[in-house]
Structures are given as C-alpha cells and as structure tokens.
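Mind looking over this structure? Questions follow.
The complex appears here minus one protein chain, its other protein chains still in place.
By letter and in written order, the chains are A and B; residue numbering begins at 1 in each of them.
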Amino acid sequence: MDKILEVKDLHVDFDTYNGVVHAIRGVSFHLNAGETLAIVGESGSGKSITVRSILQLLAKNGTISKGEVLYHGDDLLQKTDKEMDKLRGNKISMIFQDPMTSLDPTMTIGKQVAEPLLIHNNVSKKDALKRAEEVLRLVGIPNPKARMNDYPHQFSGGQRQRIVIAIAIVDYPEILIADEPTTALDVTVQAQIIDLLKELQQKIGTSIIFITHDLGVVAGIADRVAVMYAGRLVEFGSVNDIFYNPQHPYTWGLLDSMPTLDTNESDRLNSIPGTPPNLLNPPKGDAFAPRNAYAMEIDEEQQPPFFKVSKHHYAATWLLHPNAPKVTPPASILNRYEKFKKLGGNVK
Amino acid sequence: MAKYILKRILYLFLTLFIIATITFFMMKMLPGTPFSNQNRMSAEQLKIVKAQYGLDQSVFVQYIRYIGGLLQGNLGTSFQFNNEPVTALIGQRLAPSMQIGAQAMVVGTIGGILLGALAAIRKNTWVDTLATFISILGLSIPSFVLAVLLQFYLAYKWKIYPVALWDNFQSSILPTLALSALPLGTVARFMRTEMVDVMSSDYIELAKSKGNSSWGVVAKHALRNSLIPVVTIIGPMAVSVMTGSMVVENIFSIPGIGEQFVKSITTNDYPTIMGLTIFYSFLLIIVYLIVDILYGLIDPRIRLGNGGKE
C-alpha cells in the first residue's frame, strides 16, 4: 500500500503566559492511500494539534519545533505559505468539530461551497456554483438548487455539518481530515454523518484521518486506530487489534469507558480516574503512570518505547517488556481477548 | 421586518412626545419670566408681550398649544432674533452643521475602520500599538481642545488654512478634523475588538483551510463580518459628533445649529432651546432608526429571521 502521508517525530510547542506548553512530544504515524485512520484519545491529548500541524493551521503562539510531515515524500514543513495555500482545501482538506460556528454566517452557502473551486481551479463563477450545487446534493442537502442562496443559520446542525463536508470534498481532496466531525451532533445524526463519510470515501476515493474522543464511533469507520495520550501516541494497530487485543492500560481505560454493544454493559461508566498531566512540565517517564493502576517504577523514570505486538500493532507500555510481571487486565478486556481468539487472533 | 419598522416608528413618536413634555415642563419650572434680561420693559409692556406669546394662559393650556404646534411642525418662536420662528432659524443654519457633521462621520468611520482593521490584522506588532495609541488619543482629547489647537497652529501660526471664516469647502476641513477624532477613535477600537474576535473564530479557520491566502481570508470573510456590528455604534457616534459640534462651531464661528444652541443657552432664549432640543432629539432618533433598519438589512441573520431583534 502507498503511504500518502507520513508524520515523523512531530513536536509542537505553545508559548503561553505561564511558559512553554509541549503539546505534542514526538508523534509518528502514516496514512495509506484509500484507508481511514482514526486518532482517539481524551480531549486535550493533542489530536487536533497533530492534524492541524499537517496543514500548518496552528494558533499564532504555536510552533512546530521538530519533525517532518511527508506528503508523497515531500516535507510540507519546508513549503512556503503560498505552496501550502495551494494544498489546503485542494489536496488536503479539513472538517471541523462544531458545525454551528464553522460556517461564515454572512455568506450564502452556495458561495461558501464554491469558494475552494474558485481559489484552486481556473473555473468561472457560474461553473463553480453549479459544481457546488451538485456536491450539496451529494452530501444530502435536499433541494440544493433552492437553498444555494440561504445562509448557515437557516440550516440545522446536521445539515450544516453536511455543508462543511461539502466544502471539504468539493475539490476531491486526496486526504480528508475530520476533526471530531460528529462530537457536536446528537446520536442519530452522528450515525448519518459517519455513513455519509464512508459513502463519500467510496465515491471519490479519498483517504481519511478521523479524529474522535469516543472509541464507540471508531469501529464503524476506521481501518486502523492510533491512540493518543498527553501529546504522544501510546498504541496503534488495526481496528481489531485495538478493540480486541489492546495492550496499553490507557487503551483499556478508553475501551472501558465506552458504551459497547458486544459486552452487555449498556451504560457509559468507568471513565478513567484522574486528569492528564500538565504539559508545561511533561513528566519524565510514562505520562499515564499517575493514573495507571498497573504502573511500575520504571514508568516513572523512563518513557516506554514502542513494543511490537504483531505486524502492524505496536504499544508503548513497559508491561510488554520481557522483564515485566504478568498482569491480569480488567475482566472486560479479558472478554475482548476471548473475542479476538475467536476472530483468529493471537493473544500474547 | 415591516411590522418591526412600524413598531419602531411608533416608539419614535412616543419618545419624542416624552421629550417634548419633559422639555416643556422643565422650561416652565424656571424661575422668573423669560424676559428677565429685558427688564427695561414696563409692567404694561410685559403684559402685552406675555399675551403675545400666550404666556398669560394656564400652564396646561400652554402645554396643549405647544404640543398642538409641534404636531404641525411648529417649534415655537424665538424671543430673540426678531421673533423668528425656530423652524426658520433651523432652516438657515442646518446646512453648515449637516455638512461638517456628515463629513466628520464619514471621515471618522472610514478612518476608524481602516485603523482598527489594520491593528487587528497586525495584532501585537508596532502597527497595532501605534493604531491603538492614535485611537486612544482620538477618544481622549476633547474635540474642543483639538479644535483650538488645530485653529491656532494650522490657521494662525502656520497659516495653512483660513482663519474662522465660513465660506467654502476649505474652511470646513479643520472643524471636520476636530470633530472626526472621537468617532475615529471609537470606531477604530470597536473595529479592532470585533475583528480580533472574528479572526479567531472557527469559520476563519475553515476559510484558511480552504486555501485562502491571509489576505483572501481578511478580504472575503473577516472584514465583512467585523464591519456589520460597526453599524450599531453609528448612533452613539452621531451623538458625540453633535455634542462636539456645539463647541466646535463656536470656536470656528460656523453659523450652524450648534453655535445657535450655545448662544441660546447663554442668552436664556428658552423657546429656541426647547425647539432645538426637540429638533436634536428628532434627528438622533431618526439616525438610530435608520441604523437599526440598516443593520437588519445587511445582517442576514436579522434580515431573514422572523421579526426584529430582542
């Protein structure tokens, strides 16, 4: 498979009133052509900053202090502003979390959807608007012709998110970054938007980076999953790896706090106790250690490297070190391991 | 929208009526007769004059007459200036006041918008600091101080402009400058705050992610969204320009309404004060109304919403 995007050892710092916040501390991952990669993690773990760095859309006080973002092998961090403008909304586009605030309240939606075409392609206004209308139909806005001249406030939240998606795909991007596109919506609408994204991926063949703090959403859309905590990745692998053979205690915690259909717990409980660390002074060892019931001394002293679990499955926890004691994961996780065996997997 | 405007116009008349009533009774509360500065008149003469102005009637009758007159567009008669009707007085003096007032509003608003936008775009740089400094100066230095300084240095000392003569456009430049400082400062600050706010909003982020250049983001999205709320402060600015015009017209000897108003105050010409008060209020309420309608017209969220705001 083709790696169309590869992020290597990304570091992002923010200058703040209280000092420098090391928001991203060495993140590496890649995106294959045509796949959907999900990045999950509690809010504040650095998911948005990671993907914004790809398009260099950071706040003014943020800097990418180290790393590479390779798009077809080209380092985007070396590009000029002008070159980046050419990529944004054209080759790589983005969907933001809150559809209520992502649209310009004083511009008709027809114009907003047509805008990327007018920026990147040499088309007439009329053609661009016509194209916008088609895309609005594609994303499921009923009667788009009549609604082209309406303003955002005349649409519901779900419809607005469809419009935001229309803007993102109007120029057939290679990569679509969706930053919590369903978080602000209610559950039934969430499912519709996910279905829409899947359908669009089929139709236009785009690769998707899908961000969410809710693992429950992931199963339906992702091929691979990366789990993020305190500015670093802690585990990544295929959807089955992460759901049925999780290795990092943080992943266990996330899975436990998610309402599942397979296990018979219907209510959302067990959110991970404690709070993420302050990234003004990142901890020396594993950032999750203070909240980790399975923490070991080494966790406080040294950051764990990635240990290989299977071909595409890695986890950064000292529990995978040969010298580590054998621990028994929570019962719910053991249930998952059972399921993994049934799927033909190899549980460690 | 039409219903909303109708309601607003109704409010306008109600407010004017209240102002007229307050003004009338306040003037009646004044001690002595309005002729006290012409006390060479005999008791006999005074009586005749009083009858002539209807001042021999009961206060209530006077009030009814006054309101009746107002409804017919009669603002009363000046005690001074050869008993001219106040409306005639206004008619003669409206043009210069309107000219410098309008010029100051236009210069102040446009200048302020540019200054504020520049400060917001170049936020936290020396450009921002300089723009903020200019707008604070504009806000803080009273227009009459500015008027005197401009007059002294540009007209007397360096002789760049004609001294206190009201004839052509050139003579309106200095008063316009003096009057436009406050709206300039106000608009610049307001615009900066609005635009900084807008620039950090999600839809600007989306606009950037579409591939707009920084200039494109400003031109296509940020400017329009920050400009719309600026409309709301045009009303208060009209008030400050009007306040300023009273002294500025005086300093530059401009035969306008402001100068007349101050003159009437110092000569106790009550009917003129009353008439001008009501005229001023009328003017301002109209400005507020127009601004409100304008706001509804340019902001799609209000234009298309059901009914008006609030």
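In the analysis below, a contact is a pair of C-beta atoms (placed from the backbone, for glycine too) under 8 Å apart; a residue touches a chain by one contact, two chains touch by 3 or more.
What we mean here is this: contacts and distances are computed from a predicted model.
Colleague: The chain dropped from view, which UniProt name applies: "Carbon-monoxide dehydrogenase medium subunit", "Sarcosine oxidase subunit gamma", "Oligopeptide ABC transporter, membrane-spanning subunit" or "ABC-type transport system involved in resistance to organic solvents"?
Modeller: Of the names offered in "Carbon-monoxide dehydrogenase medium subunit", "Sarcosine oxidase subunit gamma", "Oligopeptide ABC transporter, membrane-spanning subunit" or "ABC-type transport system involved in resistance to organic solvents", the one UniProt assigns to the missing chain is "Oligopeptide ABC transporter, membrane-spanning subunit".
Colleague: What shown chains come into contact with the chain that's not displayed?
Modeller: For the complete complex, the undisplayed chain touches A, B.
Colleague: Can you tell me which of B:45, B:92, B:170 or B:200 touches the chain that was removed from the display?
Modeller: Per the contact definition at the top, the residue touching the missing chain is B:200.
Colleague: Who touches the missing chain here, B:77, B:225 or B:250?
Modeller: Counting the whole complex, the residue in contact with the absent chain is B:250.
Colleague: For the chain not shown, which residue from A:75, A:297 or A:338 touches it across the whole complex?
Modeller: A:297
Colleague: Residues on chain A that touch the omitted chain in the whole complex?
Modeller: Its contact residues with the unshown chain are 17-19, 59-61, 274-275, 277-278, 280-281, 283, 289-302, 305-308, 314, 318, 321-325, 327.
Colleague: Hey, which chain B residues sit against the chain that's not shown?
Modeller: Missing-chain contacts on chain B: residues 11, 15, 18-19, 22-23, 26-27, 29-30, 136-137, 139-142, 144-145, 148-149, 152, 156, 196, 200, 239, 242-243, 246-247, 250-251, 262, 265-266, 273, 277, 280-281, 284-285, 288.
Assume only the chains that are shown with their structure count from here on.
Colleague: Show me the residue ranges of chain B that touch chain A in the complex, using the header's touch definition.
Modeller: Of all residues in chain B, those touching chain A are 201-203, 205-214, 216, 220-221, 224-225, 228, 299-301, 304-305.
Colleague: For chain A, which residues count as touching chain B in their complex?
Modeller: For this pair, the touching residues of chain A are 55, 57, 81-82, 85-90, 93-94, 96, 98, 101-107, 115-116, 119-120, 151, 153-154, 164, 167.
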